[in-house]
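For this view, one protein chain was removed and the others were kept in their places.
Which chain is which? They are A, B and C, in the order written, and residues in each are numbered from 1.
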Amino acid sequence: MRIARPPRLLTFRSGGLAPILVILAVLLILLTARQPDFLSPPSLMSFLGRSAPVVLLAAGQYFVIVSGELDLSVGSLVTAQVVIAARLIDGDPSAGRPVAVLLLAFGIAVGLVNGLVTTLLRVPSFITTLGMFLILVGAVYLWSDGAPKGGLSEEFRRLGRSAFEDLPVLGRIPYALVVLLAAAAAALVLTRSDFGRTLVAVGGNPRTAELSGVRVWRAKTMAFVLSSVAATLAAVLIGGYSGVSFQAGAGLEFGAITAAVLGGVALGGGRGSVVGAMLGALTLETLFTLMNFYGVSGALRPTVQGAIILLAVAAASFRLPSR
Amino acid sequence: MTVLAVSALLVLSGCATDEPTTGASGSPSAGTGSGTGEQSKFFVRADYDKQLALLDATPTGPAGKPWEQALNPEMVETAKFKKPGPYKICFSNAGLNNPWRQVGFKTMRAEVDTHRGRISEFVHVDAEGKDQKQIADINDLLGKGCHALIVSPNTTATLTPAVEAACRKGLPVIVFDRGVDTTCPVTFINPIGGYGFGHVAAEFVSQKMKAGGKVLALRILPGVDALETRWAAAKIAFDKAGVDIVGVEFTDGDPARTKKIVNDYIQRYGTIDGVWMDAGAVAGAAVEAFEDAGKPVPPINGEDQLDFLKLWKDKKLTAIAPTYPTYQWRTPIIAALKILDGEQVPNPWKLPQPTITRDNLDEYVDPTMPPLHYAMCGCTDLPGYPRRWK
Amino acid sequence: MSGALSLPTRRTPPGVFVALVLTLAIGWIVVTLDGGRLFSVPTTVSLLHVAAGLGLVAVGQTLVIVGGSLDLSVAFVVSLSTLVAAETMAGDDGALLPAIGLTLAVSATIGLVNGLLVTAARINPFIATVGVGLLLKGYLDNGYDGPAGKTAPALVQGLGYQRIGPVPLSFLLLLAVAAAAWFVLARTRFGHHLIAVGGDPEVARLSGVRGSRVLVTAHVLCALCAGLAGVYLAGRLGAGAPRVGTEGLYDLESIAAVVLGGTALAGGRGSVVGTVGGVLLLASMDAIFNQLEVDVFFKQAIRGVIIIAAVAVYARRAMRKAS
Partner (left out) sequence: MSGLLPSPLLALRGIGKSFLGVRVLDGVDLQVRPGEVHAVVGENGAGKSTLMKVVSGVHQPDEGTVEFAGAPRTFRNPREARQAGIGIVYQELTLLPERTVAENVCLGREPLRRGLVDRRAMLSHTAELLASVGEGSLPPDTRVGRLGVAQQQVVEIVKALALDARLLIMDEPTAALADHEVDQLYALVRRLQEHGIGVLYVSHRLKEVFDLSSRITVLKDGRAVATLDTVDTSADRLVRHMVGRELSSYYPAPAEPQELGPVRLTVRGGGNRKLRGIDLRLRAGEVLGVGGLQGSGRSALARALFGAAPFSTGRVTVDGAPVRLRSPRAAIRAGIAYVSEDRKGEGIVAGQSVLDNALLAGRAVRLGRGGRGARTARVRELLAAVELRAAGEEQEIRFLSGGNQQKVVLARWLALAPRILLFDEPTRGIDVGAKSAIHDLVRRLACDGAAVLMVSSELPELLGMSDRIVVMRDGRIAGELPTGASEEDVVALAVGTVGEAAG
């Protein structure tokens, strides 16, 4: 039947930004209530800077989810990349660039494998990327038998750790934030591009896309590659921010997926916006900071976190058309 | 996948383990987490006192070989286990996936190599940090005709039945690191323990900082007996010193998480006067957080991992590094051979638990070793050093 | 979730058993060449014990997956139930039955919550169950620093260690539960409705099936199975273990087993028999690697490969059938 839809719903077509914005606003209010100077330029800058990796991952995850798939391997990929970088660079300043190139290549390779196995071999992405997760973690531990070796050079770490200093107004802008803004802009352009729109179609109805001449396997594989590239970028930033560790990427895939869902991206594909996903990630980071400032007892944090996520997603999903 | 992460963390936290807190079997009175003022519900006064006493005890045994020394030893007869060699020694390992256990196990293998002639076969089974698997493993090993069984239990209570079963088989059982709730093993080897660790660190931090200053306690994971004891002891020391514990946070052993937490605390309290850690894993990250915030690094403790020691030396930090020495992995092999020779061995075999201070720091810093290597490995005299540990 | 995994995997219970036989055959040869014995009594017993624990969880997982849902909270449910059981018994045989009753009641309640979050609150199962998992994690972290409680000796001797020849009681329990689950799917209205809901919720609704009720029931049953696994582990370990579930990776392993068994992650098609096969396959791989003292990280990587490969094979068949 023909139903002329009130404009209110139009916001939801573009990914349902309304709910996430509300949640984020509430958290920020609570935060400033406790820590008035949180929104002051210096602290805000460093907050955004350190949140950059997670936001990047969420953006990457968006492309995969909207194409109707799921990428559980990003966390392990981040860890792998950091460990690889550390071992290859091993404190040698000059090694930075070549290694960065190599990481990118490795990331793309992982994305390709994820994508091609999922599309050509018809393995559900949940399994593909779960398998990739096991493979990467296993391989990295094996390769560095149980403890990361070598170390990152200060030069390599600068991107994640340093900033443009003493600027007017803002004071300092972390390089990470600049990287993030650039990546976000690129992601936004991409989602509006033919590829971006086609990808949504692929997630919404693969059959129709196929019969309209879309190379579905290609589009989805591209999505996985984008996710892996995002992970690689995140790895460089995380490695830079806090150095080598097997924990570098632990649990990040879950963070990224939750962020996307919070941001109104529907698991199953065809709906959502990259902005939403990134806002979702920012919301999660805000939540963690909030718990720091309110001194929520460490052991109870998972409980608080779980509860808030459930509430938020429930709130969001009530307004959204069912998945 | 979160679960994978969490379980990885348990071992990754670089937390060494020590003797069981009987608090474990105490009921989980729905207490609010540690650090909210009242003492940790996992605290056991008796163990605490015993360990603090041991800190001052003088070890007996060959000088310069702490892994053969013992603190107020009580010897036990082992004649009934006397057998002619060469021996098949079996080892049921709780897990291998954290640097501490990695270094320890390498050390143990090296120790085995030094007894090539006498040990014909060394069987190692890795339980991957799963109680259930370790129970199966032990059961499995009993069918392999071992002359001696070494067990490093994953948890205390749950492994007890399996160990008892092994004892009943009549072969000498040696338990080290974490203990079991039974006296049937010939000996139980481990250093002083978590209370000692936590106490030493807390004493140092509270003494070096201004009285009544603000302390941030950074912990790896909640709910791990080893780490709970460290915190419990630290709490007592801090309360005695009357310092203000502004926060007790869990870092999941994730440096990024650590930096974020420290960062937020600096912003919230302006200055932090002391940092206490229940394990060295993220000490480096904590130090960095202060640097990035342009603040002086307050008195802090780490562990004997080389990345921290280097940082300490380079940045001339006010720091201390209590240890939970990896050389304890040598002792079980030595003990096994003694026992199979019918020699007496101490039980419990309490190893000394040295602390690295500014004075002896240089002995332990070795820039050529990997960042996560544990300096207190007592492995420098073993075959294949340093290659094997790199 | 199901939407995200729309690509077909085909039900072929025999498939997994072929793989199982091959694995055992090859494994036996390799182990023998290595000078070990794969089918020695202790090894077989250990293998079946591992299978029993995972199997109980996996059978429950099969039910929710057939219904097009998913439960990632099982690992924590297992841990919690070992504690509830062991602490209620406190080493007293008299408290055996009440303790088991309480344990099952608790896990059933958690299942109910999962179910309601998925149906009533319309939260995607992936997020919902991970969220609930976090809630439980917080409670466990906060309340326990290691094993607690003491299992009734009767349970330890019985379910924990008693065996008939090389077959542990626990494995017989698994077979019983699996048979029951199979029966439920094949011969009860609930079973038929569950499969229908998993196949196409809208069709089920239009056919007068109460989709929500069915799905909630499935989640309760899944949690009950996890609870049962907890009871068994309490018997096996002699105490409650707050991390046994997560250490055992029961959430991901159970899903892997279900998928290896040929059940479609998309729902609407499933085989309990296959799941048992999948569990046995994973367990035997464990046993073989164990005999060969294979490095655990290598093992993990291999697992990843095998899971992906297996599902790829199913997909291949499906495509052949389709074309």
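Simple rule for what comes next: contacts are C-beta pairs under 8 Å (C-beta built on N, C-alpha and C of every residue); 3 or more make two chains touch, one makes a residue touch a chain.
Please read these numbers as outputs of a predicted model, since none were measured by experiment.
Participant: For the chain that was dropped from the view, give me its touching partners among the shown chains.
Facilitator: A, C
Participant: Touching the absent chain in the whole complex: find that residue among C:35, C:165 or C:208.
Facilitator: The single option touching the absent chain is C:208.
Participant: Using the document's definition of touch, tell me which of C:122, C:192 or C:317 contacts the absent chain.
Facilitator: The missing chain is touched by C:192.
Participant: For the chain left off this view, which of A:209, A:279 or A:313 is in contact with it?
Facilitator: Candidates A:209, A:279 or A:313; residue touching the omitted chain: A:209.
Participant: Contacts of chain A with the missing chain: which residues?
Facilitator: Against the left-out chain, chain A lists 1-6, 9-10, 13, 194, 197-198, 200-201, 204-205, 207-215, 270-271.
Participant: Give me the chain C residues in contact with the hidden chain, please.
Facilitator: Touching the missing chain: residues 186-189, 191-193, 195-196, 199-200, 202-210, 268-269.
Here is the rule we go by: only the chains that are shown with their structure count from here on.
Participant: Starting from the mean Cα coordinates of chain A and chain C, work out the distance between those two points in Å.
Facilitator: Distance between chain centres: 30 Å.
Participant: Of all the residues in chain C, which ones touch at least 2 other chains?
Facilitator: Those would be 130, 133-134, 137, 141-142, 252, 297.
Participant: Which chain B residues sit where two or more other chains touch them?
Facilitator: 1-2, 4, 6, 32-33, 96-97, 222-223
Participant: Taking the complex as given, what residues does chain B use to touch chain C?
Facilitator: Answer in residue numbers: 1-4, 6-7, 10, 20-21, 23-28, 30-33, 42, 96-97, 123-126, 128-133, 135-137, 139-140, 142-143, 155-158, 160-161, 221-225, 228.
Participant: Please give the residue numbers of chain A that touch chain B in the complex, ascending.
Facilitator: Chain A residues touching chain B: 35, 37-38, 43, 46, 50, 53, 72, 75, 130, 133, 137, 141, 145-151, 161, 238, 241-248, 250-251, 253-254, 288-289, 292-293, 295, 297-301.
Participant: Per the contact definition, I'd like the list of chain B residues that touch chain A in the complex.
Facilitator: Its residues touching chain A are 1-2, 4-6, 8-9, 12, 32-36, 96-99, 101-103, 219, 222-223, 247-250, 252-261, 263-265, 267-268, 281-282, 284-285, 288, 292, 307, 370-373, 390.
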